[in-house]
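Below you will find the structure I want to go over with you.
Selected chains from the complex are presented in situ; the others are not included.
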Amino acid sequence: MGKKILMKGNEAIGEAAIRAGCLNYFAYPITPQSEVAEYLAKRMPEVGGVFVQGESEVAVGYMIFGASGAGARVFTTSSSPGVSLMSEAISYIAGAECPAVFVNIIRGGPGLGGILPSQGDYFQATKGGGHGDYHMLVMAPASVQEAVEMVMLAFPLAEKYRNPVMILGDGLIGQMMEPVEFPDDLRTEPTNKDSWATSGMKSRGSSKRNLVKSLYLDPTQLNDHNLNLKSKYDQMKAEEVRYERYNTDGEYKILIVSFGTMSRVCRTAIDLLKEEGIEVGMIRPQTVFPFPDAPIRDAAVKESCKAVISIEMNMGQMVEDVERCVKGQRPVHWYGKCGGDVPTPEEIMEVIKERL
Amino acid sequence: MAKTFKKPEALSDAHTHYCPGCTHGVIHRLVAEAIDELGLRDMTVGIAPVGCAVLAYNYFTCDFQEAAHGRAPAMATGIKRVRPDLIVFTYQGDGDLASIGMGEIIHAANRGEKFTAIFVNNAVYGMTGGQMAPTTMPGQRTTTSPAGRDVTATGMPIRMAELLSTLKTPSYIARQAVLRPKYITKAKKAIKKAFQYQMENRCFTFVEVVSTCPTNWGMSPLESVEWAEKTLLPYYPLGEFKTPEQEEQDAA
Amino acid sequence: MASKNYDHTIDNDRCKGCGLCVTVCPKNVLEISETVNAKGYFPVYRARPDDCIYCTTCCIMCPDVGITIEKTEEEDAPA
Amino acid sequence: MQHEVMFAGFGGQGILSIGKILAHAAMESGYEVAWVPSYGPEMRGGTAYCMVVISDRPIGSPIIKNPKHLIAMNLPSLKKFAPVVKPNGVVLINSSLAPEKSGRDDVDEIRVPVSDIAKDLGSIRAANIVALGAFVARSKILDFESIREAVKEEFRNKEKLIPLEMEALDRGKAEALK
């Protein structure tokens, strides 16, 4: 680990990508993530990397597709409306099995909404905003440091699965400054892509041409293709689930499920409740796809636990996954707010007390 | 005067799915010949559009990517920016490039992306069954202009070569046709020239090719060629609209 | 003349019978046949092969690379 | 212990940067810190503010409704934020632009004409540093030396401004301890 430096989330994300060996960045400005582009507009030339400001998010999505298809390690960053415009491209990239990293610094929605932190794109990110059967592997950081680590992890994962990976942050993660350390050791060499990438037959010394496509006109082939994609998503569910437990060792009356910025507020609330002698546990999904089904169910059915509350900066999205995996073993409640008015610890304490 | 003729290496043996007399096949061959003659096959990446040429990757023997409808220029940009040493071409229809893909082609051209766009203008949407394209002629009947294109409601046909050549960034912009051998030979020259400029890393290169769609025009292949010559060529004049030489000083 | 040293082949199964080559042939060598091919098309054939001057015009016009012309042997010295 | 400091004023008064300097000094002093800016169209004119959270253990929520301290660089921000400050916090008021009082009797209020001081130091732009110096000296939130270092760090690329900024810091300190 290097020394601690104070950095804005957006800039740290840009730097993390470079440290992870990603020197290709295409993006279109949008609040609250524009600082990534501004940072990399300066940094990429210094490290001999590529920075291109696309004409739109639609175009950027396909620049990413093309670059990734040609074998490059590549990423982009955007925010909610911009990500919607990329949803066709994300579906194509998943269908063509290309690795790529997308960062969504969520802002309030729907529509133009607002520019303050929100978690309103949970569904879009985890259930596939685009058409067809595909999933992204989605990680949700709760601090600038974690954003850095997840970005650096995203590239090898994208290549392991030849699938898009999304970092699901929010305006606070992007705009806030916190101390960060860059784990240099995480830097990974891109995997060998000679078997599929359109890198030019000559440069990979092969006489076999490569094809990057998502079209399968024959229904049986398309079904097989989808079964193959499904097997990758099943493998993610088996191998890539990441989550954090907080205060779940002892007895707790209530289990909170919360991710990203929202989980930090919950952590404070849990600490304050502890001082009042009220025990509350929390599971914080770090991957929201794959979702930590079993850990949440196990934590929910603990003798002492009377109810589960999914707390989100939205109108109730993750709660559907929580309900699904709690399987009716405990009542599942939801609390949330959106639009940037992040609930305070005091508010959360109230919500929890009502459920005791 | 006797000559030999054989299928270029850059073309596969596959029989195309194109309708009888559709000149997509001619354009494929010309691109393949240019690639062969310049010895680029093993460093070329083609980009198939969404359109009748969606399966183009089956007919070429170089690396290929398949784009979403209209987005081939953005994909080509992505490839060229990360691999400037590769030769990249897009192959796009008029619905693909001039309708949904208008933003992408203009910005790729204006950024001066160093790839070659082959633009097949057949005045109609072929693959989806003959709907109106931005290039459809006034009065021309299509499945979405059953009474003939009404210019008061849908405007005049868009001339992409002319439109792109008004951009200040240097580029090579030409329009040719593949309606008869005499045009085909010229089209071949233009396409080859475009690839040569790309090899020199010179500028964005664009060759519009006036083509036919017998099926959706509801004509025989021969009638199609004649109609295109009579109706399309007067509105879509052939020639070079812009060369980097003309422009480089202004841009400097 | 040189033409005897050339071989003009029409790939019956590639041909879709569009007839464009027929119209461009300067020597009117080609015609559409009466018999359907495997694909269900009526392919062209060389009705008057001896008139062929191997100019490749048909090859250039053909959208399906259905016609090829190869050299058979070394040309004799020009007569 | 956890301190939350709200910096507020007009866009262009260097609000965000003094927040950043404080956060940086705190980090170098071994604390956990978070700096949260206001962002978005408010930047067009209007009020700018930022929140700095300093703590000796991991910071939970960086979103604070009731900060411990307030630096109000103009009247609108004094009016907006004075009411929400926690009791016993420091409320520093730029009396050059905010002629009024906080109206709170449960806080440590100091009024410093930081803009005027900056003017006669020869640069109105230094007003924010004067305020920072005054605040840190009064709140003792950090060792004053660490702020000096952080300011030097901040102006690393504007070497020749450093003496002025140092003087601004000290003038602020002097005012605060008057």
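Going in written order, the chains are labelled A, B, C and D, and every chain counts its residues from 1.
We take it that a contact is a pair of C-beta atoms (placed from the backbone, for glycine too) under 8 Å apart; a residue touches a chain by one contact, two chains touch by 3 or more.
Everything numeric in this text was worked out from a predicted model, so none of it was measured.
The complete set of protein chains in this file's complex follows the formula A x2, B x2, C x2, D x2, whereas only one of each kind is placed.
The rule is simple: only the chains that are shown with their structure count from here on.
Of the two chain pairs examined here, A-D and A-B, it is A-B that is joined by more C-beta pairs in contact. Chain A and chain B have Cα centroids separated by 39 Å.
Averaged Cα coordinates give chain B a centre that lies 62 Å from the centre of chain D. Residues of chain C in contact with two or more other chains: none.
Multi-chain contact residues of chain D, defined as those touching 2 or more other chains: none present. By the touch rule above, chain D contacts chain A in their complex via residues 20, 23-24, 27, 32-37, 39-41, 59-63, 65.
Considering their complex, residues 1-3, 5-6, 13-14, 16-20, 23-24, 39, 41, 53-57, 59-65, 67-71 of chain C touch chain B. Interface residues of chain B facing chain C in the complex, by the touch rule stated above, are 1-7, 11, 15-16, 18-26, 29, 180-181, 184-185, 214, 220-222, 225.
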